[in-house]
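Removed from the display is one protein chain of the complex; every other protein chain stays in position.
== chain A ==
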Amino acid sequence: MLSGNLLWVLAGASLLGVASGLIGSFAFLQKQSLVGDAAAHAALPGIAISFLIFQQKDLPLLMLGAIITATISVYLIQGIINRSKLKSDAAIGIVLSVFFGAGIVLLTIVNQSSSGNQSGLNDFIFGKAATMAKSDLVWLSGSALIIILTCLTFYKEWKLVIFDTTFAKGIGLPVNLLRFILTAITVLTIVTGIQAVGVILMSAMLIIPAATARIWSDKLVTMIIMSALFGAFSGACGTLISSLKTGLSTGPIIVITASSLFIFSYIFAPKRGLLVKIQQRRKIAKRVLKQEVQAS
């Protein structure tokens, strides 16, 4: 039987899945998925610092701390790429590990303090959707709705900015502002999702549904709708499974669900799937053989 609370949690996880599926598509096409990964890891020290300052597990305050450190990490990555010879992979790797390392250290300090013992901040590492309080879910749903609405509002502009920045500038789009909003909403998505999914695996919620949808579709509208659906399905399934058996974190189950969808799509999708490709290759090989036989 589904309890009332679990229904709430499922609805929240699905909404989160829709939000991260949408924004994940844009991040994926911008080739910024890994920046999202770094930002998610960088949310951890923000959460710990916020707890150390305010000494309470108040979600909005923790989210604020997470937003600050995650945003810093994104701009730090940009700064390193712009001002040094390092490429993005190195910059992302450095920022991700430094912030996550700092987060773990701070979390240990929190856990050793008297008030922190029962804080449950450890749940932010792998996520625990099932234990979320109703007030937390209201926050989650509210910010997921903001994300979804923003994606719908800026769909056309983001599409052009990502596809062809120069052209977008040429027709007078405020490119820098649009990019900033995209980054801000990506950070908001990450921060919204970490309580349910955890900082380590949050980026999977951004990347995998989008990558799966890309296999199925060659059109952006279809891609982001599918990505949203895949995200919702993974979110709901992950939450459901992890709540059935106590002790399972939500994040890993969501990732396993999402990646099962990906593997299925990779093999069976029409047009771009592996099986179709093998079939096509066989057909061509047969035809070539036939022609050669006829020629000889």
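Heads up, the rule we're going with is that a residue touches a chain if its C-beta (ideal position, glycine included) is under 8 Å from a C-beta of that chain, and two chains touch if they have at least 3 such contacts; residues count from 1.
Operating definition for what follows: contacts and distances are computed from a predicted model.
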- Item | Among "Manganese ABC transporter ATP-binding protein", "Glycosyltransferase", "Cytochrome c domain-containing protein" or "Acyl dehydratase", the UniProt name of the subunit that does not appear here | "Manganese ABC transporter ATP-binding protein"
- Note on the structure: Contacting the left-out chain: of A:54, A:75 or A:167, that is A:167
- Task: Among A:220, A:253 or A:269, single out the residue that touches the unshown chain.
- Result: A:220
- Identified contact with the non-displayed chain, of A:13, A:29 or A:91: A:29
- Query: Which residues does chain A use to touch the chain missing from this display?
  - Reply: 29, 153, 156-157, 159-160, 162-164, 166-167, 169-173, 214, 217-220, 223
